[in-house]
Every structure is written in C-alpha cells, then in structure tokens.
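Excerpt of the complex: some chains, original placement.
Think of it as A, B, C and D in the order they're written, each chain with its own count starting at 1.
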Amino acid sequence: MSNQLKLGLPAGSLQDATAELFRKAGYKVTFASRSYYPTIDDPDIHCTLIRAQEMARYVRDGSLDCGLTGHDWVVENDAEKDVVELAELVFSKVSRRPVRWVLAVPNDSPIQTPKDLQGKRIATEVVNITRKWLASHGVTASVEFSWGATEVKPPKLADAIVEVTETGSSLKANNLRIVADLLTSTTRFIANPAAAADPWKRQKMDDLVLMLKGAMAAEGKVGLMMNVPREKQAAVVALLPGHKPTLSALSDPEWVDVLVILTENEVRQLIPSLKRAGACGIVEFPLNKVID
Amino acid sequence: MSNQLKLGLPAGSLQDATAELFRKAGYKVTFASRSYYPTIDDPDIHCTLIRAQEMARYVRDGSLDCGLTGHDWVVENDAEKDVVELAELVFSKVSRRPVRWVLAVPNDSPIQTPKDLQGKRIATEVVNITRKWLASHGVTASVEFSWGATEVKPPKLADAIVEVTETGSSLKANNLRIVADLLTSTTRFIANPAAAADPWKRQKMDDLVLMLKGAMAAEGKVGLMMNVPREKQAAVVALLPGHKPTLSALSDPEWVDVLVILTENEVRQLIPSLKRAGACGIVEFPLNKVID
Amino acid sequence: MSNQLKLGLPAGSLQDATAELFRKAGYKVTFASRSYYPTIDDPDIHCTLIRAQEMARYVRDGSLDCGLTGHDWVVENDAEKDVVELAELVFSKVSRRPVRWVLAVPNDSPIQTPKDLQGKRIATEVVNITRKWLASHGVTASVEFSWGATEVKPPKLADAIVEVTETGSSLKANNLRIVADLLTSTTRFIANPAAAADPWKRQKMDDLVLMLKGAMAAEGKVGLMMNVPREKQAAVVALLPGHKPTLSALSDPEWVDVLVILTENEVRQLIPSLKRAGACGIVEFPLNKVID
Amino acid sequence: MSNQLKLGLPAGSLQDATAELFRKAGYKVTFASRSYYPTIDDPDIHCTLIRAQEMARYVRDGSLDCGLTGHDWVVENDAEKDVVELAELVFSKVSRRPVRWVLAVPNDSPIQTPKDLQGKRIATEVVNITRKWLASHGVTASVEFSWGATEVKPPKLADAIVEVTETGSSLKANNLRIVADLLTSTTRFIANPAAAADPWKRQKMDDLVLMLKGAMAAEGKVGLMMNVPREKQAAVVALLPGHKPTLSALSDPEWVDVLVILTENEVRQLIPSLKRAGACGIVEFPLNKVID
C-alpha cells in the first residue's frame, strides 16, 4: 500500500520519551499493554514497537519504511550504506544523548593501549563494532556477547569491556578506566532508500521530521514580550544580538511592543539588563513549538 | 437567600474531572475528605456533592438551584419538563461522552428484536428508562434494579440487560450483543426553573457556563504566531480558511504578524504548508481559554 | 573568592518549594541524596542547604553571603541588626505564609492575659522570642525548649505553649485557645552586610531577587488577548482600571488588539463583561514571569 | 449438574477480605480483572461475584446454590423465609461487624421519636427495611432510595436517613443524632433450600463452613508450649481454667510438656503468672486454623 507509512518506534527505555516527543509535535501515540502496535491519531501512519537494536535490520529489508534508533545500532547492524538518515533527534531528558561507546578496563589493569588487548577477553553488547575496531588496530581478541551488567564483569569475568556511557559515573562506580572511544551516537530518524524515493512517503516523513524538530526546538525556549518607548527601542534591541525580535506597532505611537524567543538561561541574564535599558511590562510565556 | 447560587457537583467518578474543568475555568473547588460540601473561591456559590443519579431530583424540588449531571439521569428521574438544560458540557477525558444506553443480550441468545423480550428478565440501573422503552414497544418484561456488575449477569442471572457503554469493549468482553439503542446522553448544566427566572441567579449561571465553555473550547487548541512578508500575506491567509487570523502591523512595514487559534491536529497539517508559503519564525503556544 | 555568591537554601519542608520557585525564575537547582550542597546551573553561585532555624546565624558570621529564611528565625537568633533583608518572598502553596507565632493555652485554662503566665511552664521552639515577650510584659515563667509535638503538651506537660500557626486548625484540634500574638513572619532573602556592600555580590543578589519576584508575580496571573472594534476600544479599556493594556494596531484599521495581564480571579469576572462590551476572539494564555 | 456447587462471593469492599478468609481456610480464590467469575482451586465449586445487596435474590431463585452476604440484605430482599442461613461469619478487619442500621436526624432536629417522622422525607439504601419499620410504628413518610453519600443529605435534602454505622463516627462528623436502631447485621453463609437438601451439596457446604470457621477461630489465637516440673503441674494447669491443655510425657519423667491454645490477650496476662508458677522454656507460636 503506497499511502501508508510504516514507522518503527523504539521499545523499552526510550518508549515514553518518544511518545512524549510525538505528543509535543502534535501526534498522539497510545500504547496498549501487551500490544506492539501503538495507535497514532494519523491514519496515514502505522506504528510498530521494535527494539532499537533491531530497527535498522527491519528498515533495511523494507519491513518498515522508517524508524527511530541510535546511530550506534545502525553501525552495529552494518546498515550505514543501506538506510538513509533523515534527521538527528536530540530530545528530552531520557535520551539526552549523545552517548559514547568506550573500551574500559579495571583501574589497575596493565592495559593502556589498544595493542595491549591482544589475546584478551572482551565483553560487550556491540560485538560487530568491537570486532571492526580491533581489526582496525590489528589486534586479535575474544569478543563475547554480554547480556547485561557488562560493567561488573572485569576483572573476573572479562579483561575489558566495550560499554555505553553518558557521564562515566557508572564506570567510575565499578572502578573502570576508559582506554579508548569507539563511537559517539545520537538518535536518528532513518528511512528505507525506496521509501525515501517515493514522493508521498518522502513528503510524509519530511513533514513528520519538521514537526518533531519544531517540538525539540521549543524545549527550554520561552517567549518574552515587553513594551518599549520608541526612543529606547535601539538600546533594547541591541541587547538581543543573534535574535530576531518582532517589533509591533502599538496604538500609542510613542511605544513599541517587542517579542523575542529565548532560551530560559538567556532570559535570566537579559531581564535585568532589559529593564535597565527601559523595557517595562516584561512578560515571559511558555512555547510548544518553534519553527524557524 | 437570593444572592447565593446553590450548585450541585457530581460525586464519584466525575468528581476530579469536574474540579479540573472548574479550575481551568478560573474557579478553585477544594474537596475535604469526609465532607460533601466542597469549598469554591467564589462567595456567591455554595457547592454540594451529589450523585449524578440524584441531581435532577434535588434541582427539581429546589433544594439546589442548578447542577451538573447526565441527560440520562434527567430522563430516568422523569425530570425533563421540570428542569432547564442551560448547556451541554463535553469535557476532559474522564467524561468524554456521549455515552449510549443499550439493550444487550448474550451473543447466542435467540433475542433479536424488542418483541423477543416478552416475559424475560432484564437487569439494569435505569429501571424507568427501560420500562418506558418496553412500553413503547408494547412489550411486558420483568425489569430488576441492578446494583452493579450488570454486564456479567446474562445468561444465568438475567436474559438481557440495559447498560451504559462508550466503546462497547466491556460488552464484547462479556460476550454480549447489542439489540437496541435506548438513549444517548452527555453531561448537562441543569437549572431549577425558578432559579433560571431569577435575574441574579440567571446572570450568575450564564457567566459560569460561559467560563466553563471557554475552558472546554481551549482543550486541544493552541495559538500560532508567525512573521509573514506583506507580499505573501494573501497566500498564508488563504491556508487558514474558516479561521479568523489576527494580522498585526510590525515596525517594519514590509512584514506582518499573523496570529491564529487552531486545534493541535490542524497545526501539524498546516505548519509545513505555512512554511512553504513564506511564513517564518513560527511559534506555537498553549492556551487556557478560548471565547469566541 | 570575590566572584562567587554563597547562597543558603532552607532544608526540609520548604526545600522542594524553593527549588520550584528557582526553577520558575530560570535557575535549575538539583539535590543529590545525602549531599547538602545542591548544584545550580549558574557557576557564579554556590548553594548550601541549611535549616531555616540556623540560616541567620551563618549569614551573620559570613559563612554564607545570603540565604532564604523566615523573619521569625532572624528574630529568634537575635540577628535583626546584623543581617540585611533584601526582599520578602511570599511564594507557592507550601509556604503560603505569613505564619503567626501565638501563645496558646487549653480552652479551659484560667490563663486569660500575659500576666496570668507568672510562674507557669511554657513549651516552645522559639525560646528567645518567648523570653523577650515575657520580659516586655514583666512576667517571669519557665520556658522550655520543645523538640516537637508542642501543641499536645498542655495541660499535662506544659501550662502554655508558643507555637506557629497558619489557620489555627491544629490548635483547635488540640483544644487550645490563643491568648496573644507574638510575631508574624514571612520568608525573607537575607544578606550579610559585607556581601551587600560588595558591588559584584550586590548586583548578583539584586538580579536573583528580580527573577524570583518575577516568577512569584506570575503565579495566578494570565495573559488575555482580544480583538476589539475601534469604536468600542474605549468601553473595553474602561473595564480594565488599574491595568495597563497593550493596544496593538492591526492590519485592518477598524480593529485593535488588546493584551492585558490579569489574575485568574479577575479573568472570570471580566470575560463576560468584556464580551458584552464588544471584545471578541478572547484568548487566555499562561505566563511564566511578570516583571513590571 | 448435581456435583458442582454454585457459590456467590460478595463483590466490592468485602471482596479482598473474603478471598483472604478463603485463603486461610485453604482455598485459593483468584480474581481476574474484568471477570466476575473468580477461579477457585476446587473443581467442585464454581464462583460468581455478586453485589452483597443482590445475593439473596439469586440464592432464592436457585441461580446460585449458596453465597456470602449480610443479614441486612437478606431482610431487605424479603428473603428470610426463602433461604437457609448455614453460618454466621465474623471475619477479618474489613468486615469486623456487626453493623447497625440506624435512623438518624440532624442534632438540632425536632424529631425525637419514630412518631415525629410522620410526613417527613427519609433517604436510605434500605427502602424495604425502612418502610416495614415505619409501618410497625404506624407512621407514614416518604422513603427515597439514596444512591450514596446519604449522611450528607440532612437537613437540606432529607429530614432523616436510615444508614449503616459501625462506630458512629461518620454520623457524628455530619452532625447527626441516632433516633432508633432498625437492624443489627453480620455476614452470613446462606443457602438455597433445595441445595441444602441435596446430600452432596450439603456435605460440600458443611465442609466449607467448617474450614472457614476454623480459619476465623485461629485469628488472634496462638499456641503456647512450656516445660513444667511434675510437682508444679497442678499449679500451672490451675492457671488455665476453661482451656484444655495437652500434657505430653517427656523422656525425663520429672517433667511434663504443656501445650495450650490461647488468645493473644490471654497470653500477655498468663505468661508472667505461668513463669512464677514454675513453667519454663515458654514458647509462643502462630496458628493457621483451630477446630475444636
């Protein structure tokens, strides 16, 4: 069926954050317990919940037209040349990525460089990425698939691990030291090449990506409105470099209304200065979406 | 006392949704545990929690000036001609009605039409509605009041039931089939006729209804602001048929600011088109109330 | 270090409300379990969690530059002349103060006036405030520090208590009667005098106070936008005395856009009148901060 | 089918307490959400969840062989002569009954005796019990079915109520005063007369009642074991009047082992005395069932 878009959503820890992002973008995704086919309030889209690890596999073979997954799992599935990455999505707390895949060893391990891994046991969830990286360093080692709790394995159950980390705190808590960075990854919107070449599907995916990006752009952003006397307009606007304030005419020709979109952090820096520069009636209000 | 409005609020499953609706309308209703007289931050109003089933009874006899209840319970209490329905309120998830009262029988029952109910046992919470409906079909049957779990009764404890349903899923789960629709119902704001004729009370009720409707109208609605070059204004406005966008003059005479109120569903359809038509700096923001 | 502001935040029941207020003001305060040094996303500020009872002590001796605490604890620590109160902060539900410190006795106690306390046992958390107040009335009594549950002590464990109250309901529930008011208190932003005299620290504290007040001012406030025909502009504006509506020119010269900031309570009073006066397309939207 | 017992279990507030009682009696009852046919691990029994208010109706007409319900609802359904009460079950906290149905009026009501109810409005869930009681006093009044929150209705929505109470605290909290007791009620195991006359069903019901009573009898009971020198046996046993201690021979003929079943309250009274009388090695252990 040409006019339905088969979309894969990542099951598991990112599931709720994904639904929240779609909600902010204007799409209502509803999960039913025990069902892996969430409903979405757009009859043109059919959703399937799939583990992020397998997404690229099913987008590549056309079972799905597109999906959200990490760049890491695209690489692990050897699918970089077989799928199209339409957008990078860096959204909401749960997935505040990028994440790093690193090779780590116990603090007191003699291993200092990739070469020292020769003949060692390495536990990891990303067996392919690890093997390719070892090969690129001309090193031979035993790479074992780890079902979980990878960071607890050294030194008894493994000599080194390749594991994902954001802040490094879990590694530190397990007395591990980073030897090398293998890959940095963020969430991507990937598409099957044939689907990306189909005009209807491409339009649908582009529109969806535009809305998702609009919702992400609004995170941490607010609107600021203020009244400014005409003669102070230049001074106020000068405080807003890099922004494009909207200046509205008021009934009273002596005054102008200034509206500008800012991050919350900028606001607390700017408000005292704006007030000193002559702005008054300053009001901050929340935003849902920002599309430049 | 002429200058106090006695308002009945539905106790039970609709209680929190009702308080939320009032909150959005600008009224703070506070429930105290074990008390059936919620406080409201308007000294002109005195609230009483009453089961929806009994609301019409007490509005009819003047114990209350007005109240919120379902149209079904107005009919069950035979009060259609004795109370005034000032507004239909279709609010928030919990009460996303209308609900249907249907006559249902087991999937394998021989009962196919109302006539087949002659001499059967029917269990229901709405004994009067059921009896009137049977009479209108010239059928005589035994109608028993059901205290709950009505849908589990056929076929052992009843031959048929009259039960409320929204999606039909509970009926389906109990292997029941719908034979007939008796009544469709939504929540109403009802008033005692004498109260509706008292100018002070009528004004108070009309204002309250206006605010409740304003809050309901804002559900799912958002505001969209954008900057548009004068020469593209017509193209952009043409994308918004049926809406009344507010066009504001900007300091720069080459540009205009367009503000429009839309549903969230419209937004995701329109933003890509608006952008293609020349709008920029598109910002979506949330709304509390919308009063046309 | 001159360019870091040492800020004390009240530990305990006000902790979450304080963090929420800072969040609304644009600062992200994060608590880690077991740590009393919350992080804040402003590198110029260093936070310490301190019990409100001790805040004035540490601001006075310069261990902290500034902090939030109740006026009552400033007085109890005899620090009124040793610290500077930069602002009064009346924020969010949890701390909807002012609170009153009152002297209470059992309903059936013979004690009616301060004089009757001569020789009695008084239990209280504010031993100094109580002793000074007794001295001002020329009364001698035994004042014992109470570790908690003060209101349950009379008549067996104390003859009278000095206790904090907001609504008096806890006193009533314990059959206590108020004999006298000793002190009324709200939360204050206090500073060490030397810090208040340091230009960099003073600027930093003034900016912080401005943002906190902006966030508090927005509580319960909303923005109201409406379209008004020119000829009805005067009538509509007349309904908004004491407010400063912003009147924007629209593309259609026959119409004007009115924007005004109101409390939620005013809104429900005004909307029906505004509509009757000719306003249309009335929209209410939420606000984050209001800085006059 | 002669060899299956159709058992009704009360739905709602007693549901979990009933399952717990059955569990203690050795039967595992499992509720599935949305199903009103709980499973029980005895293939001879088929369970149905029914509201206590309707139980007698369906046991009377043979839809069920037996069920648990309150005596009050047997009376309200006019079924006292049509069903057999096989046992009184006073179990676990939730149903620590008996409950009383009382007629109550506002504290300041002029109503003092049943006669004063002439012509008044009475709200109640037990319309039949109330009407019969009024008739027995030669009084005519309007009795209206109350869907809930009955105790809040006087004085505005009713002149008096007939309501269930255990401690009277809810009545007191609503400023109501008890005028008369109409009925005292406990939970009963009721049977259809034909089922009670069927030997297989009667045996099954008697065994079930025996186990339920054994489980109830063990509540608050414990076993006490102790070693006693022969010469002090009489003194120890004399402290246990009304109990039947088991005296076991020990290998050492100078000593005897005493085992007795007591309530927890007796234990704390007796242990100090038993120790003084010469018992030693006193050990208390928990019990599951006690069948005399």
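We take it that contacts are C-beta pairs under 8 Å (C-beta built on N, C-alpha and C of every residue); 3 or more make two chains touch, one makes a residue touch a chain.
Every value quoted in this text rests on a predicted model; they were computed, and no experiment measured them.
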{"item": "Complete complex - number of sequence copies, 4 represented", "value": "6"}
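As a convention for this text, only the chains that are shown with their structure count from here on.
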{"item": "Co-neighbours of subunit C and subunit A - touch as defined", "value": "B"}
{"item": "Same or different residue numbers at the subunit B/subunit C copy interface, by half rule", "value": "different"}
{"item": "Chain separated most widely from subunit D, comparing mean CA positions", "value": "A"}
{"item": "Listed pair (B-D or A-C) duplicating the A-B contact set, over half by residue number", "value": "A-C"}
{"item": "Distance between chain centroids, defined by C-alpha means - subunit B, subunit C (Å)", "value": "39"}
{"item": "Subunit D, residues touching no fewer than two other chains", "value": "none"}
{"item": "Category of the chain touch graph - line, ring, star, complete, other", "value": "other"}
{"item": "Pairs of chains in contact (touch as defined earlier), listed by label", "value": "A-B, A-C, B-C, B-D"}
{"item": "Complex contact set, residues of subunit B against subunit C", "value": "25-27, 41-42, 206-207, 210-211, 214, 218, 223, 233, 244, 246-249, 256, 259, 261, 285-292"}
{"item": "Residues of subunit A that touch subunit C when the two form their complex", "value": "222, 225, 227, 248-252, 257, 264-265, 267-268, 271-272, 275, 280-286"}
{"item": "Interfacial residue positions of subunit B with respect to subunit D in the complex", "value": "11-12, 34-37, 48-51, 53-54, 57-58, 63, 144, 146-149, 152, 156-157, 170, 173"}
